[in-house]
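There's a structure below that I have some questions on.
Here the complex is missing a single protein chain, while all its other protein chains stay put.
Labels for the chains are A and B, by order of writing; each one numbers its residues from 1.
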Amino acid sequence: MAIEWYLVLSAMLFSIGFAGVLVRRNPVVVLLCLELMLSGGALAMLSFSRLHGDGDGQVFVLMVLVVAAAEVVVGLGLVVAMFRRRIPLDVDEMKELRG
Amino acid sequence: MNAASWGWLVLLFPLLGSIFIGLTFRRIPPKAAGLVGIAAIAAAFICGIAAVISLQGEPAESRHVADSLWTYASVGGLSIDLGIYVDPLSAFMVLVVTGVSSLIHIYSYSYMKSDAGYHRFFSYLNFFVFSMLLLVLAGNFVLLVVGWAFVGFASYALISYWYRREAATRAGMKAFVINVVGDIGLVLAAILIFRELGVIDYGAVFEKAPEVFTTTNEWTAVAICLLLLVGAFAKSAQMPFHTWLADAMEGPTPVSSLIHAATMVTAGVYLVARAHPLFELAPAAADVAAIVGLVTLLVAGTIAIVVTDLKRIIAYSTMSQIGYMFVAVGIGAYSAGMFHLMTHAFFKALLFMAAGSVIAAMANIQNIDRMKGFYKAMPFTAAMLIIGALALSGFPGTSGWFSKDEIIDFAAFRGGWYEIFAIGGYIGAFMTAIYSFRIIFRILPGPPCEEAAHLIETGHVVHGEPVNPATGEKEDIEVGYPGEDHHIAEQAMGMKIGMSVLGFLALVGGLVQIPGVTEVITHFLEPTFEDSPLAAMHPTVAEAWKGLAKGAVISVVGIAFTWWLYIGRPSVPETLRRTFSPIYTLFINKWYGDEIIDFLIVKPVKGFGRFANNWFERYAIGGLTNGTIAIVRSASGAVRDLQTGMLRGYALLMAVGTVAILLYFLIRGL
Partner (left out) sequence: MLSAILWTPLAFGLISLLAPRRFAPWVAGTGTLITLVLAAIVAIGFDSSQGLQYVVDVTWIPGLGINYSLGIDGISVFLVLLTALAWVPAVAFTASRGTDRAGLFYFMLLAGQTATLGAFLAQDLLLFVLFFDLMIVPFYFLFGIWGSDREGVTAGSATVKMIVFTLIGSLLMLVGAVAVGVIAADGGQLTFNMAELAEKGLPSGSQNWIFWFFAAAFLVKMPAFPLHGWMPDAYRAAPLPALAVFSAVLSKVGAYGFLKVVLPIMPDAVELFQTTMLIIALGSIIYGSVMAFTKIDLRLILGFSSVAQLGFITLGIFALDSTGANGALLQMINHGLVVVPAFLIVALIAERTGSEDIGPMGGLAKKAPVFAVIFLIVTMGTLAIPGSANFIGEFYILNGVFNTDVAIAIIASSGVALAAFYALRMYQRTMHNPLPEGSDSREISVRDGLMIVPIVLIMIVLAFCPQIILGDTRDSVDATVAVSKEAAQ
């Protein structure tokens, strides 16, 4: 199978994820979409790893998975904290960092 | 031990005294502090005598010693030693300073007895003597400036001694700032000397000066001497730097006596005598010294005739007498100038002491209009006042007669236009007789005034409430004010001792320098002035005696005239005042000296300050600063607007940025 298919799929995953990040306002969904983007990137690396026949890309992917897991932990923790404090689950409402 | 070692000891004792009294403040009884102070100065006096003896043991041509402890500062070829220079001139000054100081310390021991700041007073006073001796003994021009400024500081501290009187602090400030102007003159002179000669020590400077300052380079020497004169005039209260001296009378009377009559204010005269090799190379500058001296002596004389504050009369008389000394050293009569400096120290210190006694009896009132009949109330003080006034007005036989007329003789002897100084000197002498006996005839005879009567009846001094003479407010005497008790010479041993010794000296001190008979001072100072052609000139003995006779006549006539004015026809002064009211106004306002300085210097500087503060700082500097800040603010504001806080906005921006970068590489790659 040619590499193009894998790359197209990874690009689609990434774009869908990115579009989700841009349009959705619920932080849980935003996190989900971020995961999609990460998966897209990981898939591309895996494909190239396979293509070149060395393990570098796979090592990268492992790293990405670990980071993604950590990110989810923090992100969901934030969401839970927001929920507990009855802060509306809407990323547009959180603008305290405005300069 | 040679003279220099004695010289160091002379310096050491007063310094130690000052430090010791300062450090043991409130730990030793006031009496002990006073005694330590007296002992320190007396020890310095004894060392001074030892230095003179050791100097006299040398042959005349090597009667000068320079010695240095360590290198004070040395950079770029300008090396300054912590060194002293002892020769007959400085030894003479040491004797005058320590001698008179000892007596005034003894006087102060009693006079200041009730003052709460006794320790402080003696610590300052000892420090003053140390500074004055440093000034006199300094071995180079930089150390001279140090001594010069230290006496200025001591004078400031003592003028402002009663520091909670605003008049006293203001007077102190005025004296200090004017003296700093003088210091600057000296500093610039020292720098110029170093630039021209490459040396700064007295001996080397005077040796090199004739080679460098030839007729082609005369104006540099004149510039140096004029700068020296700025310092000299400021310290010696000569025109136009004279205004501080009268205000300095805010200090305690012993301070006026010691600093503002006997010693510090004559430092300028000493400086000209010390630097005479330079002044002889710059005759124009020497003439300036003499002319300023003459003008000051006449102007101050006229003011002294009209003012009514007892201490200020004496202060203006001091200015006038220092004018004589400047005339003397300006025209080359060095030993006559120094002689007058010495006798003046005697009789002027005495007059101040006697005045202090009178003022104490008046419970700090200084206006002579209020005083009357003290002859009966205070016979001793009255006698001392009369001796002082006689010597001051040059009554035949007294010390002032010999010294003042020696100056005038020399001026007449030099002839030419120097005759002016002789004529001016005689006019001044006539005024001197008037103002000195004006004091006598106004306060001694007649029916006793309230305070004098109280003294006669009860034998005690009036113990008025301590009030500020300027404002009339009641003063708190805890610290920094004269105490409630006042001490007069009749009842205080210390005052009596100090005054009688000085009274004796004022009467007979002139006998050391009788023309053709003794001439001790001329001979003693000869080694210092041996290089000077002017000092070698002498009027003959006959001429000198002729001059003395003229002086005697003027003095006696002057005293008689004053008697006629104030005793014979008491209505005359009032008539005169009314007839010549514009002149009187001019005199009583001190020739508007304060106002002129105010207009020329103080006002412009203050105006510039207001301009700088209200206008320049606010608009120019503020504009520059706030403008810069505003630019930075607006630039940062533009960047800040991007920070919307919208998470999705950031994400979009990031994506756009990434895409832009990728596109850039893509296009470049093509």
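Rule of thumb we're sticking to: contacts are C-beta pairs under 8 Å (C-beta built on N, C-alpha and C of every residue); 3 or more make two chains touch, one makes a residue touch a chain.
Predicted, not measured: the structure shown is a model, and the values here were computed from it.
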Which displayed chains make contact with the chain that has been left out?
B
Thinking of the whole complex, not just what is shown, which of B:Phe92, B:Tyr107 or B:Phe150 touches the missing chain?
B:Phe150
Candidate in contact with the missing chain, chosen from B:Tyr163, B:Trp545, B:Tyr584 or B:Tyr650
B:Tyr163
It is residues of chain B that touch the chain not shown, namely 22, 25, 70-78, 80, 120, 142, 145-146, 148-150, 153, 156, 160, 163-164, 166, 169, 172-173, 176-177, 180-181, 183-184, 187-188, 190-192, 194-195, 478-480, 605, 608-610, 612-613, 617, 620-622, 624-626, 628-629, 632
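Keep in mind that, in the parts below, only the chains that are shown with their structure count from here on.
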Touching residues (chain side chain A, partner chain B) in the complex
18, 21-23, 25, 30, 91-92, 94-99
Taking the complex as given, what residues does chain B use to touch chain A?
639-648, 651-652, 655
